[in-house]
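Take this structure first; my questions come after.
The complex is shown incomplete by one protein chain, all other protein chains being positioned as in the whole.
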Amino acid sequence: MISGAGKKRTRRVRKPRKKGAKGVWSIGDRIGLGIAWITGIFLCVVAFSVTIYLAVKGISYINLDVLTSRPEAGVEQSETGGFLDPMIGTVLLTVLGTAIAAPIGVGIAIWLTEYGRPASLARFVEAGVEMLVGAPSIALAIFGLLIFQTSFMAPFSFTAEGGAVFGRSFFAAGAIMSLIALPFVVGGTREALNSIPKHVREASFALGKDQASTIRRVLLPASRAGIATGTTLGMAQIIGETAVVVVLLGASLQLAPEGAIPVLDIFKGTGSTLTSYVYINSPAGEGKAPEKAYAAAFVLLLIVIALNVMVNQITKRGQHKWG
Amino acid sequence: MGIETTDDERGLSEAGVPPVRRIVVDGETPPVRVAHRIGNGASPGLDEPFAVEQDFEAVWVEERMRIESLGVRFGQKEAVKDVSLQVNSGEVLALIGPSGCGKTTLLRSLNKLVDLTPTAIRSGRILLDDEDTAYMDDTLLRKKVGMLFQQPNPFPMTIFDNVAYGLRERGSKRPGKKALEPIVVDALERAGLWDEVSDNLNHPALSLSGGQQQRLCIARSLAVRPEVLLLDEPCSALDPISTAIIEDTIVNLKDEIAIVIVTHNLQQAERIADKVAFMYLGDLVEYGPATQVFNAPMAERTKDYVRGDFG
Partner (left out) sequence: MPSLTLEATGIPEEVEAGDPTNRRVELMLGALASAVLLFIAGMIIFTLIKAWPSFANNGLAWFGAGGNVDQQLSDIFNSPADPADYVYELRAWPLIWSTILISGLSVVFATFIAVFSSIFIVHFAPTALQKLIEPVVKYLAAVPSVVYGLIGILVIVPWINNNLITEQMRASVAYVIQLDGSSVMAATMILTVMILPIMIALIVDSLRAVPLNWREGALALGVNKWRAVRTVSVRAIRPAIVAAAVLATARALGEAIMLAMVAGSIGFAPNPFDGILFLFEPSRPLAPSILDGEEGLSVVPFGETMYAFGFILIVSCVFFSFSGWAIRQSLSRYGIGAR
């Protein structure tokens, strides 16, 4: 009845310049709003220019050969090989770090939201997790070195003939990486657990289930999406981390397995990841192959974008509607 | 019928009321001069001629806002359908009706607050002093049409800063504290809060009780000197005593300001309203003097609602 006419009329009404607007918006207000617009658009410009620049640079240097060949030492771009090993390294390290961080992180989150007794301890743990986010990764890395260089940790890395423990390996890097991913897993899980209303727990208790089985059978399945989001964010952190890799994975660009046991030897050995490959090949490192650094950085960026999209999908799909 | 009035004639300027616009008579909608007793809603109605009886006090009733076939839709949902109403100064207009009947939406259209909802589409016209509000700047309109919300919403500042807020943040020049003080005191007095807070103007507003907070919000609106005051169930979150105080305040204010109140509370509407509009599912079912709507409703629905059969 009104629909058509109403729309038209509304539009007509919107057009003319409103009276008196000038006096209401002072110069300061206008400048402030202008700055807000500029900063908002600035963010977009930065993101797009970073992506487009790396895409242009990266795509022009990327080819199948670079993706499937191993890094070599060489003076010329053409001699330095590709970044197959760094890619494998990234995958290994991410898997290892996530595998350690996910169960621990979920456990901590469950304790914080479901038990959290005594309250003061819970507050401290919360603060502790928060501090891990802020802890400088370089400091974590050299602390990791301190731990893994002790003779107690010798099985996890290369031991020199004199008995000195090298302390650098996938194991060492993975362990410290797990600390970097941990806060994100804890955060994602907690958020999911907190969003489950109380009556769901009460319903489970009312059925005679105790707290432990309520957590296992009701709460954890219900917070899968949150756990997945947190873990994915943690993975993104591990993939993007460089300082830990440079310090704890050694500086060998190729995977250097250590020991005789297959598979485990790789974890015990040193290697590189895409991030350390970019760093070492940039002018800041040895600077042998900036073009390959661009290509690797582009691959890195693609992974980051993929993970971002994944997080969005998980959150979208996992949104529970609790009655 | 050209009635020329001055502010002095009405004895309002001494009460610190802003000079009311000269009555415009251009043939179409001449302002009507009526009298009714303040306080009990025994209004003779719009059409009755000016008459002063012994215990009646003369009040100027003149049109402030006119709503012409207003419609509001949120996406597909029609919240208000083709409503036409008048808002007069010197009167309290109560919008009643069951929940979700569009009263609040109608109220929020009057100061264009409904436009903050991105899906809202408005049709029809709302005139303030014969000026189409669609062409007015939102902020200028809202200065003239104040609003009070269901939940008291004082800002997290001191009592003084709350009342002075609207004056301080209205344009490029920020008045100093000295200039603001008389206005703040006056607003607090008119809202009936001055006696309670005169000693602690610098206390945080959030430390006041719910009823005091709501009166502070009234004072905050009054400080900007609005011509119309919209009240969205102002007492629903308050206890009976605070409610009574606020009702008194409203009745005292109506000589100066046109008041529109949305309420669920029929007794409250009966106590304070001069005009009542009953809405049902977005339609305006009945609109008339309070006595008539409550005692001799014309529509069946109104009868049921007023009797308490539904709602």
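Residue numbering begins at 1 within each chain, and the chains themselves are lettered A and B in the order written.
The working rule: a residue touches a chain if its C-beta (ideal position, glycine included) is under 8 Å from a C-beta of that chain, and two chains touch if they have at least 3 such contacts.
These numbers were taken from a predicted model, which means no experiment stands behind them.
Only one of A:138, A:203 or A:261 touches the absent chain when the whole complex is considered: A:138.
Looking at A:66, A:246 or A:266, the residue that reaches the missing chain in the full complex is A:246. Residue-level contact of chain A with the missing chain is found at 24-25, 29, 32-33, 35-40, 42-44, 46-47, 50, 53-54, 104, 107-108, 110-112, 115, 117, 121-122, 124-140, 142-143, 145-146, 179, 182, 191, 194, 205, 207-213, 215, 236, 239-243, 246-247, 251, 275, 278-279, 282-284, 290, 293-294, 297, 300-301, 304-305, 307-308, 311-312.
Seen across the whole complex, the unshown chain contacts chain B at 111, 113, 116, 118, 138-144, 146-147, 149, 151, 153-157, 165-166, 169-170, 217, 220-221, 224, 230.
In this text, only the chains that are shown with their structure count from here on.
With centres taken as mean Cα positions, chain B sits 55 Å from chain A.
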